[in-house]
Every structure is written in structure tokens, then in C-alpha cells.
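Sending over a structure as C-alpha cells; questions will come in a sec.
Note that one protein chain of the assembly has been removed; the remaining protein chains are unaltered in position.
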Amino acid sequence: MCGIIGIHNHPEAATLAYLGLHGLQHRGQESAGMVTVKDSGLQCHHAMGLVADIFSQDVIDRLQANHAIGHVRYSTYGESHIKNCQPFLVNSMLGSMAVAHNGNLVNATEIQKKLEEDGAIFQSTMDTEVIVHLMAKSRKKKFIDRLKESLCQVEGAFSLLFLTKKKMIAVRDPSGFRPLVMGKKKDSWIVASETTALDLIGAKFVREIEPGEIVVFENGDYKSYRLAENLPKRSHCIFEYVYFAKPDSHIFHRDVYEVRKGFGQMLAKESQVDGDIVVPVPDSGVPAAIGYAQESGIPFEMGLVRNHYVGRTFIEPEQSIRHFGVKLKLGAVKNIIEGKRVVLIDDSIVRGTTSKKIVRMLRDAGAKEIHMRISSPPTKWPCFYGIDTPTRSELIAAKKSIKEIRNYIGVDSLKYLSVDSLYWFEKQSQREWFCDACFTGKYPVGSDVISNLI
Amino acid sequence: MCGIIGIHNHPEAATLAYLGLHGLQHRGQESAGMVTVKDSGLQCHHAMGLVADIFSQDVIDRLQANHAIGHVRYSTYGESHIKNCQPFLVNSMLGSMAVAHNGNLVNATEIQKKLEEDGAIFQSTMDTEVIVHLMAKSRKKKFIDRLKESLCQVEGAFSLLFLTKKKMIAVRDPSGFRPLVMGKKKDSWIVASETTALDLIGAKFVREIEPGEIVVFENGDYKSYRLAENLPKRSHCIFEYVYFAKPDSHIFHRDVYEVRKGFGQMLAKESQVDGDIVVPVPDSGVPAAIGYAQESGIPFEMGLVRNHYVGRTFIEPEQSIRHFGVKLKLGAVKNIIEGKRVVLIDDSIVRGTTSKKIVRMLRDAGAKEIHMRISSPPTKWPCFYGIDTPTRSELIAAKKSIKEIRNYIGVDSLKYLSVDSLYWFEKQSQREWFCDACFTGKYPVGSDVISNLI
Amino acid sequence: MCGIIGIHNHPEAATLAYLGLHGLQHRGQESAGMVTVKDSGLQCHHAMGLVADIFSQDVIDRLQANHAIGHVRYSTYGESHIKNCQPFLVNSMLGSMAVAHNGNLVNATEIQKKLEEDGAIFQSTMDTEVIVHLMAKSRKKKFIDRLKESLCQVEGAFSLLFLTKKKMIAVRDPSGFRPLVMGKKKDSWIVASETTALDLIGAKFVREIEPGEIVVFENGDYKSYRLAENLPKRSHCIFEYVYFAKPDSHIFHRDVYEVRKGFGQMLAKESQVDGDIVVPVPDSGVPAAIGYAQESGIPFEMGLVRNHYVGRTFIEPEQSIRHFGVKLKLGAVKNIIEGKRVVLIDDSIVRGTTSKKIVRMLRDAGAKEIHMRISSPPTKWPCFYGIDTPTRSELIAAKKSIKEIRNYIGVDSLKYLSVDSLYWFEKQSQREWFCDACFTGKYPVGSDVISNLI
Partner (left out) sequence: MCGIIGIHNHPEAATLAYLGLHGLQHRGQESAGMVTVKDSGLQCHHAMGLVADIFSQDVIDRLQANHAIGHVRYSTYGESHIKNCQPFLVNSMLGSMAVAHNGNLVNATEIQKKLEEDGAIFQSTMDTEVIVHLMAKSRKKKFIDRLKESLCQVEGAFSLLFLTKKKMIAVRDPSGFRPLVMGKKKDSWIVASETTALDLIGAKFVREIEPGEIVVFENGDYKSYRLAENLPKRSHCIFEYVYFAKPDSHIFHRDVYEVRKGFGQMLAKESQVDGDIVVPVPDSGVPAAIGYAQESGIPFEMGLVRNHYVGRTFIEPEQSIRHFGVKLKLGAVKNIIEGKRVVLIDDSIVRGTTSKKIVRMLRDAGAKEIHMRISSPPTKWPCFYGIDTPTRSELIAAKKSIKEIRNYIGVDSLKYLSVDSLYWFEKQSQREWFCDACFTGKYPVGSDVISNLI
């Protein structure tokens, strides 16, 4: 997954972009980068690691400018390598141009193959590079026409930010898979993956960039274009609500926390159980657990405590410690757990290995019964639109029945949220505005390509 | 504040000490260090920074041994400098010896002056150094006698771990200000500031080291001694329960989470208010907020969301952003807050500046009313036993009335927990086993020295 | 300037390439990189800085393979940026391919413009990128034919190493501007910019790669091809002999030390002076000074001593120290200099600022007279074939007469070597096999493009 931020027309654009990236750090912790516009051209800095480690005051001072775009990344397509850091900066007929991309193109490999046959060279292993090639190759005269022509050839998810010497351009794919919002801070315009980044830099949320919309910022103002006359139905990623987006963000016209809490309430309605306490897996399970507790009347307790100083690489003892990996992140509150029937709430189960360790930790702490409740349906299908889910064979719900998963994880009962209840916040007719392929296998875009990949 | 860990008789003592320090990281983030026993003598590594950054696999491999003690530090006495990193390693008549200290000595300056007059040189600015000098100067023959003689001269808080070529010694001051627990992992013994470190390394909690107890570990076994025949009354630090200890720890014979949740319940009883939601300041306010919500029946909501990627130094824009400092750490969930009467729960107010920013953030998010409830009494007095509170003049409650604080912070109402309710968990007769000087100004030890310092 | 190394068919190719780069470090200290072939594809590591800092044992272990190419760089064309580090790694119709380049293309800008018009995108600012584009665009079927077709379109200096999954290819431009040598170590083949790298890794020098030769290494063997039927005359860079190559290298069929010492001998013949001692500017002036001393009979003395621990960035005092910059690098031996008529030998004068400082340092040390002798003709013209000389306006000899330079530098006399004497080692007929454009302004290749740039 990735996060993007763009600042147009602010004297401290580099500083704001830096802070914005910090606010989007939860969307990607592998690398980060920024490109700004100076009189001398586009300036770039990117590196592997966290935003706070990559950008020093020196670097920000060197990049400082009126316009900037930035990117945080967790690799979904393309290896983990400095060459794949974004924003992606190239020179072509169009002059210097940088692009930052959140999402995933389904037909990138096909297009790359054709472009290579036509003599193109590829320097990264990112799907984003094909977009730039298509634009450079287009015979259209205007930038906007080249952009449209190129983006109409790619299929998949793309929330994009372009930066040229004069303009910043924001684009969101017609399906609107990934969020993309627009804000204002005095005379400057901000575009970001989530509203939490706007809040952090003190910008006011204006509106979402519409699916299929192109917004061109220039000289402190903007114009809006439509990617094509006929746009397909929307397909917002339901998993942004389930897990990905930050709970204090407002995307797809709703507050994430509220939707997530509703999942918990629906889950309580569907899968009530006689429990003594409701315990979330922190932090992602917290809002649903609060919803579950409120709906069920079972007391909410933070029976698992998160460790805030988890380093990224860890030295393990050779004589392994029971459920070591989870212990670094979580601790169990014994008095709370001991002798209790615990309703354990998590947002999803991917491979099942972590859940298994958490359950053992609760058993060691003396839990009498553990009833696991998942605030989304079973994750059975990989995502091809930007979320870094593992292959089908690694998804436990793709291979095992719920009963088998229950046994594997070692809980007394296990229930998932139904797909229907997922849409509690939406009129039934608008359910189809969401992509829930990870739960249903119904891929709204590029399904022919995808069927060959699964 | 500091945290200490000791491993006796485990082939991977360095690895376990490293993990233990990681589990105690919340007790000190300024520096960390470790000393282990090799045939060649005591080996040492310490540096400024976080445990995960200081110890690489290489370093751990080099230090690997059967016995180890470690230390994390946030300076309370002595400057922030590499010379003040612990464990403190010296050579003397007693051979090589390392010591790790959690706590603060009240009469260190007086003793240092006397020792200097007698020709001693001091290389650190830590109070711990006087203990080592006293031991080296003692005319007693046995280590244990030197230790007793020396520790009987110092006043204040000390949970100590010594390491020599043959022994590991754990000591807790007679007042038992700071926690110190003992655990077992197969044939090895573990001593740690809190039980959370035992849990992390898979050790079983055995018991607390008693106030005034000396435990000498040697050859896989231990012997217990008494620091003196007559010991003063206990004075456990109540602030460990209020804020400092990790909620999943068990110290002073109780689970921290449970005590802290009880503070919230008592607070609800004492200072009920007509609110729509109970919102904690995460993470420290969470257990009390849960208690408050359960007692009052007002729904608990995570209306403030914590950012998990806060770097330590931050690049600020010159054009300042409203309540910037807090925004880096917290985001408000608008839909939850908007139009609501918020009962805001925090564990304490020190200077009041952060609370003020949080309140403004909630107002910006649309809170209709904000009723702040603090799960401890007003913090009016500095700590001289190891907690790094500011001087009296910086403590807002030492200078302002509650009404003035309310106005300063900008809330509709403000209530603190009463000192009486603080001891909800204890028979009235045992209240005196705790030190609550930060709330009451009653310093149980060294009050004559302290009266000159305030 | 740059240096390149290639290892074909050695189980420790990464280690050897690393050591080879170390041996070529004098050819570029700005960045270094390496690409190796693993079953999984081409692996790359590069960074800004020195070889010894960039490659740790971990990195080498990760890269370890049977084939490797490496590069050290000091920017001549293209900015100083991580994007411009080499080897340059791309994917295209030809699969994955890496290229390392020493030299400079004269017509890169023209070709890039055409390629961009045709839809190509450029990600670096290096001339090397056009070669890769031309190869990808070629309609030829075989790799070797694409290579020939592409390289026939570029003008300038190029010693190149390509690495694909199966082959390593070495190419030297028809003029043979830059050196490129081939060596053998048991069953493995080594290609390097200079023989000093072969010596370092214990490889035997086999022969130079010929100007206009393509050598394809595959399966432990090699085949030689000719870039074109008709090749222009050779144009070896005389400045490699004057300054650039390491004195213990053997290039262009001669030992560098010997040629350089001969420059000193010719200089003594041409510009004898009544001096007491011959003093070189270390280290580059040493061989010529030895030659001068032997020819003239004036004693050679190391009157200037080099400091071996010069860091790259230096903290300067605000109250400036006389000729500070030079003092960091050199110290004068007073007793040797005092009262003496010093014949000061350097290889060349570029801007003149350093020479001026050295002269003042010698005056301060008490030199009675200073007669500067330069072991090459005045450097009047910039290099377009790979040496990072400044623009004409910065070359002191392009703007000032020798007399004016003498006054500027502050010496009693100043003489340069004549262009004729430069070729002391060569039959007169073969003088034309060298490029001496920096001294004569006669650019052997691309003179039409160059005339527009000067």
C-alpha cells in the first residue's frame, strides 16, 4: 500500500509535504520520497525507511519550494529497492515530471511487454513506470490529452499526483478504489490520500477528488477535468474501512472510526456470545470492539496492551520463547483475563499465525473461554488493486473452513462478519459502489487478467 | 526514570537482557546499556538512544554470556551524557563490578562532598556513583557487609542490580519506592523492574524482591539477606500506578491495569457529569476511561487516535500550525466528537500545555462541552525518588487553583481524583505503605534535605 | 572520471569486484556501485561515498555471485545524485541488463532529444542512458548487432561493461580514449580500467581491450568482435599519463610511472634552472620530480609532506588561517626549504589557486627562490571525453599568459613542458595516436558539437 500527498502554492511546501507524509506513514513504512519544484528544476529525495528518519532539517531546507509531492510506500508491485522509491522522476518530451502513485495496475505487465517490444527501457519494477511511458509516447499535443489517452489504457487502481515545473495534477481512477482528498490552507491547495494528513498540517478538508476526475492545479487555482465521458461504476475499497485507513480519517464520505465501530455492532448482532469481557487486538481491533461491547452490553477491556517501542528488526534468542513474535508487540493483563470468557475482536485474519499466538498468550494468562469475532468476512482472495495481501495459498480462509481455522487458532468459537452486514452504513442499492473482492472474489476491473494470476 | 533487568545463569543472558530492556523501554528512552560476565572479565556496551537501535546482533554476540544486567534511562539526576549511561562499571578492591540503579538518592550531594574531601574523584554526575565509592571505602571484609554498610548511609529510592565475576546481587531500598520483581525461566533467575519484562522473555513471576531485601544469586541459586534489622515503613510510589508502570505489569502486589481502571471508577463516583461520551487521552488515560465509562454508564469512545510513528525530533514549519505538537501524536475523530458533551480522561496534568492543545483540538472537532476528569489528585510537588517531574514552579497545580487551571486549559469543568479515592484498592490502614508526596508534599524519606531543595 | 571493473566466472565475483573498485578508487570518489548475476536476476547495490564505506560484508554476502560488474564515479556529465550512480540497471526487450561506463559521449544531448521526441523517457541525467535506449530501440535481432548499431551512433569516449544474465560484454570506443585492460585469474576473466586493479586481486594482465573491440564473455570463455569495419585513428588520453592513472598501472602499452618520470626528465632538459633542491607537490608530482632531479643532478627532497587523514568535508575557523585549504593536506619541512632555491614540480595547473597557496607555504617556510616546473603543457581546453576539467573560463591558462600565471602564483620562474616533449616515449609518427585536446584544443572526435559548447 502507499500514501500520497501534494502541496500547491505554499512557501513551505516541503515542510508541509513532510508532515503530510508523516500523517500517512501508516499507509507504507518501507520507503518515502519527495519531489519539489525549484527554479533550477525538480528536486528529489527518497530513501528506504521511515519519514522521520529520511528527512532531516538539512534535506527539507534543500528541497524547500512552493510546490511538492510526496509518497510513502509498502511494496505491492515491484521489489523493495531504492529504484522503486517514489515519486518517480523522469525527463521526456514533456520536460521534467514526477509522479506519485497509490494503487495497482492490473494490466501493467501486458503494457510493459508491448512498450518493450517498441524499444522502451524500464528502470524500476513498478507498474507506475508504464503510465509515464504511455504519456511520453502519446502523439497528443496537450499534457491533459496525453494524460487521458494514457490512463484510459491502464486498468486498475490509481490515485496519482503529478508534478511538473508549472503544475500539480491529481487523478483518481474511475472506480475510485483508493481514497484521494482535497484540502485548502489559506492560498494553498493540498491533495492527500486521507484527511488525517490534512488535519495534521492544519488544512481544511474541501472534498474528495471524484472517481475519474483530473484536477490541474496551477498558479494557486485549479481546473477539473473528466478522465473519460463514460465512467464505470465506482468500486471503493471496503478494506480501507476494515483495516487500512486511519480511524480519524474521513474517506468515501464517511468517518472511518464510525464505520469500523458499526462493523463491531453488526458483529454483535450476528454473533452474540455469552462472554465476560470484550477485548480488542490493539490497535486495529479497537473501534469494532467498542461497537461490539456497546451493542452486546459486555464490558470492553484493554486486556491486551500494545508495546510502543517495537523496532523493525529483532534479535531473537536461539532457544525460542513461546509466541515470541507477538510478545514483542503485545502484553496480556492477567487479572483482567484470568478466569474470564473473552470475546476477542480483530479486524481480519490473514495467515492466522498471529491470531494463534495471541490466543495462546490469552490462554497462558488464564482465559477460561476465547470467542474470536472478526469484524469482516473471511479474507479469501488476494487484492490486485493495491493492498499487499499474500497469494491465495497463504490466505488461511482460502484453504480452510471456518471450523478448521477455529481449530488451528485454538479458540472456543470463531465467527466472521457477513458480507451483508459489511454494508450496514449504506443503502442496499449502493453496495455495488464498493469493491469487496478480497471477501467475494468478484473483481470489478481487469477480471480477465486477474483470473490468469490467481 | 529508569528500568533494570538482570539475568543469572542462562546461556543466552545477553539476548534475554536485551529483550527485557526492550520490555522496559517505557521506563527510559534516553540511553540503554548492558554488562555481561565473560571469562575475560566484565563486558560493557551502552549508548544514547533506544534499545532496538543500540544493540545489534553483532553487539549481542560479542556480549553473550551466562550472566547479564541491563539498564534503560531517562535522566532524573545527572546530565544526559554517555558518561551517565548505566550499568556503571568500575574496578576497586572488590574487583570489577557493575551496577544498575533505578531510583534517586536524596543525600547523594552531601555524601559526594564528603567523599571528595577525602580524596575521591567522580567521573559521572550520577548519584549511583556514591554507592560504589562507599562500598570501595568500607573497611568491612565481606562484600555483603560492605554493601549493607554503604546502603545504610544513603537515603532515598534504590532498586539496584550488581554484577561481579561470580555473583548477581539485587537490592531494594527499605521503603520499596520502586518496584523490583524476581522471575524464573528453567534454571535461570531473572530480576526486573516490572513483570512485563518477565512475560516478554517467557519467565515465570516468582515474587517481588522485598523492601530492604538483598538477594545474592550465585551458581544458579540465591540467598536472601536483610539490609538492616530495623526497616522503616514501606513507601511504594503511587505514581507507578497512576502513570509510570506498564498496564500489563503486576507490581506492589496488584495488576496495574486494574488499579488504574479503579481510579476511573472512583473518579466517576466522585465527579459524575452529564456527558455523551467518555474519551481517553491515549494511551495512558485508557484504563481509567474504561473504568469511568463502566461506572458512569456513559459510552466509551476512542475519540482521539494515536499516531504510532512519532519520531523524536521533528521539523516544524515556520508558519506555525495550530496545536502542532499534539497533532503529531493525536488525531480527533470528528463524527464522534462533533456536537457531543465529552468527558475527557487523562491520568495527570503536569504543566498543562499539552492538555490545553488537546482541548483545542477537540473544540475544533466540534465538541459541544468538554469535561476533563483526571484520574489522580493535582500534582503539586516534585519527586525526589526517581520520577523526572519538573520543579515546583513548572507544576501548574502548584501555582494555580483548580478553577484557574480549568480556565487555562479551556474546559467546561475540571475535576481531579481525591487522595482518599486513590487508595480504593487498599485497606485504610495500609494507605501509609505508599508514597504520595507528589500529591501531598509528605516526603517519607530525607525530608530535611528535600525541604532545602524545594 | 570513472573506473570500471568486471569479473566473469569466479565464485567470489562480488568480493573481487569490490576489491577491484577499491583499487580504482582514485578514478572516482563520489559514488560506487555493483551489479551481480544471481539465479533470481541481476542484483544491484550503489550509494554515494567511498567503496570501503558503501560495501559491508553483509552487502557483499547478499550480492555474492559468479559474475559482477562495478563502477566508481566522479561526475563529469549528469548531476551528483543517487539516480546517477552506476552500474545502470534496466529491463527491456533484451531482458535485464546492467551497464558501467567510463568516458563521456559528445553527442548525448542530441540523441536524447531525438529519443524523447520518439517517446522515450529518461530517468537519470547520465549520457550512458542514451546507449541503453538505442540498444532497446534497435530493430536488429542479435544482442551484438544491436550493440554495434547503437555504439556507431554515439560519438566520444566509452569504455563499457555490460552484464546480462548470461554474458559480460566489454567494449572500448574506436578512439580508445580511456584505458581498458583484460586479466585472468585461474578460470575467471577480469576487465578493469587499469592494471592496478588486476594486481590487487591477484589477476594476471593478459592484454588491453583494443580500441573498437567488443569482447563477449560467456561460460568462462570469450569471443572478440570489431565494432565496425573502418575505425578512426586512436586517440588515447595523454592526461591519463600526466595525472589520472595510478603510477603503478600499465596502460596504453606503457608503465605510467615511467612515462611520468620521463616528463620530468624532458622538463629538466627544456627548463633547467639553478636550484638547490627539487621538491614535488605530493603525490601526483613525485615521479616527474624524480625524473627532473635525476636529469638535472639537483637533489630530490620531500620538502612537502602529505597528511594521510584528510577528511572530505572540513570545519573551517571563521577567522581564516593563511592558505588553510592546502595546510590540511600538506606540511612544509622547514629545515629543508629554508634558504633554498626550490624547484617545485607539479603535474599541471588547473585554476592556479592551490599552486598559489603551496607557494606561499614554501615562502613562509623560508624558501629563497621558487621555480615552478609543470610536467605538462598549459591546460587551456576543457575535456569532453570524460575528465572533469572545469569550463574554459575557469582554466587559468586559457585566460592568462604564462607570465601572468607566474605573477598570480607568486613564483620566481614558471615553465611548462612543451607538447613535443610530452611524446618523448613515442615515435614521432605515433604522436597522433593520442588526444591532447586539453593542451592543444584539437578535439579528435565530435569537434563540431564541441565547438558549440566551448
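A, B and C are the chain letters, set down in written order, and residue numbers restart from 1 in every chain.
Here, a contact is a pair of C-beta atoms (placed from the backbone, for glycine too) under 8 Å apart; a residue touches a chain by one contact, two chains touch by 3 or more.
Quick caveat, the model's predicted, so the values are computed rather than measured.
Trainee: Checking the contacts here: which visible chains does the omitted one touch?
Mentor: Visible chains that the missing one touches: B, C.
Trainee: Which of C:Ile5, C:Ile60, C:Leu422 or C:Ala437 touches the chain that is not shown?
Mentor: Among C:Ile5, C:Ile60, C:Leu422 or C:Ala437, only C:Ile60 touches the chain that is not shown.
Trainee: Can you work out which residue in C:Glu149, C:Asp248, C:Glu369 or C:Asp388 touches the chain that's missing from view?
Mentor: C:Asp248
Trainee: May I ask which residue of C:Ser224, C:Asn307, C:Thr391 or C:Asn407 touches the chain that does not appear here?
Mentor: Counting the whole complex, the residue in contact with the absent chain is C:Asn307.
Trainee: So which of B:Gly119, B:Gly297 or B:Gly339 would be touching the chain we can't see?
Mentor: Final answer for the missing-chain contact: B:Gly119.
Trainee: Against the chain that's been left off, what residues of chain C make contact? List them.
Mentor: With respect to the unshown chain, the touching residues of chain C are 11-12, 15-16, 18-19, 22-23, 25-26, 29, 50-53, 55-57, 60, 196, 199-202, 246-248, 250, 254-255, 257-258, 283, 286-287, 290, 293-294, 299-302, 304-319, 321-322, 324, 327-328, 331-336.
Trainee: List every residue of chain B that touches the chain not included in the displayed model.
Mentor: 44, 81-83, 89-93, 116-117, 119-123, 125, 132-133, 136-138
One rule holds for everything that comes next: only the chains that are shown with their structure count from here on.
Trainee: Chain touch graph shape: choose line, ring, star, complete or other and state it.
Mentor: Drawn as a graph, the chains make an open path, so a line.
Trainee: Which chain's centre, taken as the mean of its Cα atoms, is farthest from the centre of chain B?
Mentor: Relative to chain B, the chain with the farthest C-alpha centre is C.
Trainee: Between chain A and chain C, two touching copies, which fits better, same or different residues at the interface, with half of the numbers shared as the threshold?
Mentor: Both copies touch with mostly the same residues.
Trainee: Centroid from C-alpha atoms only, then distance chain B to chain C, rounded to Å. What do you get?
Mentor: Roughly 60 Å, centre to centre.
Trainee: Determine the centre-to-centre distance between chain A and chain B, using the mean Cα coordinates as centres, and give it in whole Å.
Mentor: 37
Trainee: Just curious, how far off is chain C from chain A if you go by their C-alpha centres, in Å?
Mentor: 48
Trainee: Quick check: what residues of chain A touch more than one other chain, meaning two or more?
Mentor: Within chain A, no residue touches at least two other chains.
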